[in-house]
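Right after this comes chain A.
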Amino acid sequence: MQPAVEFRAISKQFGAVRANADVSFSIAKGSIHGLVGENGAGKSTLMSILYGYYRADSGQILLDGQAQSIRTSQEAIRLGIGMVHQHFMLVENMTVLDNVMLGAEGGFQLAAQRPTVEARLREICARYRLDVDPLATIADLSVGAQQRVEILKQIYRSANILILDEPTAVLTAQETASLFDILRLFKEQGKTIILITHKLQEILDITDTVTVMRGGRVIGAVPTAGTTKEELANMMVGRPIENNLPRAPYHPGAPVLTVDNLQLQDAQQVKLLADIGFTLRAGEIVAVAGVSGNGQSELMEILAGMRLPTSGKLTYLGQELPYGKRHDADGLPLAFRELGIAHVPEDRLRDGVVKSFSVMHNTILGYQDQLKNRWGLFDFKAIAARCAGLMKKFDVRPANGDLRIGLLSGGNQQKVVIAREVLAQPKLMLVGQPTRGVDIGTIESIHTQLLALRDAGVAILLVSVELEEVRALADRILVMCGGRITGELKIEEFDTTRIGLLMGGMHKS
Partner candidate 1 sequence: MTFADLHLDSVLVSTVRNAPVLIFAAMAGLFAERSGVIDIGLEGKILASAFVSAAVAFATQNPWYGVAAGMAISVALAMLQGYVAISQKGNQLVGGIAINIAMSGLTFVVAQFFFQQGGRTPDLGQARLFDVVLPGSAAVDNIPFLGWLYAHLIGGHSVLVYLAFGLVPVVHWVIYHSRFGLRLRACGENPHAADAAGVNVERQRYLAMLVAGVLCSFSGAYLAIVQSGFFLRDMSAGAGYLALTAMVFGNWRPVYTFLGCLMFGFFGAVQIQIEGVDLPVVGRIPGSLIQMVPYVVTVIVLAGLMAKSVAPKALGTPFVKSR
Partner candidate 2 sequence: ADPKLGIVYDAGGKFDKSFNQSAFEGASRFKKETNINFIEVQASSDTQAEQMLRGLARKNLDLIASIGFAQTQAVQKVAKEFPKVHFVLIDGVAQGANVNSVTFKEEEGSYLVGVAAAMASKSKKLGFVGGIDIPLIRAFACGYEQGAKATAPKVEVIQNMVGTTAAAWNDPAKGGELARSQFDRGVDVVFAVAGGSGMGTLQTAKEKGKLGIGVDSNQNALYPGAVLTSMVKRVDNAIYDSFMQMKNGTWKAGVTAKGLKEGGVDWALDENNRKLITPEIEKRVMGARKDIIDGKVKVIDYRAANHCPA
């Protein structure tokens, strides 16, 4: 049978970077094909070429055996290709309906089309068991729901070849499972799916074949049935990956942070956090697990000083945290940093880095007042040296401090952020989604750093939707749902089912 997609010797150069070098492989019709590789391996670039975003410098793409020149996304769409991008391609202030109609309106007058489209959407939602309200506004939807909208768009346009670039990076286990159910349904209908992910378990769970890329090249393409995580990891990174990182025995020290009866309401008096209470000790990692959007982010923001709680008592190393009589949290994070609280924000692109700044300047962010001399000026020689040291220690690639950080891959940006916060020698470290979208090699190195910090006696609060990550790092686990803590487990009690129930709001019983 003709392969649905065939890449023939695709090459693509960005300046000095060979993003794709002589990439050739094919994807069978009606199969789910995995694509894995380190950050910056060239996966997204290849898919962008297929979707008409970029033009390859050389090489050919064949669809059903026909050579196609795909110059624009419009052409790709016409050829039945659909793509769910790593960063959602949705217009946030529009409804689901309008987002689906965008580019496929079916006529000049929207009003004439809307009822028909809406009906079709409802029908599709029912058939594929997609839980989406066509009239909801995107901004009001959870990440998972937005993901479903992206899929919905593709189904509506009856894409035959569906590209998913890291669709699961922001999803919970349940959401991932239901996404995979949909993909299986797709496959049954003879559609072809290309799935990019950094989670090898997912590759094993759902794909038929898998292609591994490294440095822009194809390292190998293997049937999933005959491979293992270890083999894939080895192919990706070029060395074996350690899953069970060594850690010192659990000996928690004195309490570092005590949260008592913390409450948070928004302007409309909706309770975002209710009755939160826990204690965090030196030398332990406490993970907050939960479906995203259940108050974890707010909790982190309050603890980092980025947001004020409505009420509650927060004691840090014996003193009350200085929320004081403030009207807003303007400038508060600085005070918290000075107390020794470091923060790796969940949304690194939004909060954690200034994309247009160099890596070196980003290593100053938040610590600008500590690094200035008495004239208020920076000593850039010293800062460059500091940055170089940091990049070396945390293996940031490329190790060039003058590069704009926006040009680094997500994983490397994350390393810079973590390195910056670790370097401040905090007593309390708040870490949000530290490995989202990061490749397995980098995950390993980030985890190693966090464990080293714990072993050095730092108290770490980790928010993660990845149960794998929680299991790998946590000493204790708090589960949140609906702004409340619904349960607490020791790591020995780790039990996916039980955690799943708690995450769904089944109260401690």
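Here is how the candidates were picked: all candidates are chains of the complex that A comes from, given by their letters.
Basically, contacts are C-beta pairs under 8 Å (C-beta built on N, C-alpha and C of every residue); 3 or more make two chains touch, one makes a residue touch a chain; residues count from 1.
On a predicted model such as this, the values are computed, not experimentally measured, just so you know.
Only one option in 1 or 2 touches chain A in this complex, and it is number 1. Chain A meets candidate 1 in the complex at residues 48, 51, 53-54, 72-74, 77, 83, 85, 87-94, 98-99, 101-105, 107-111, 153.
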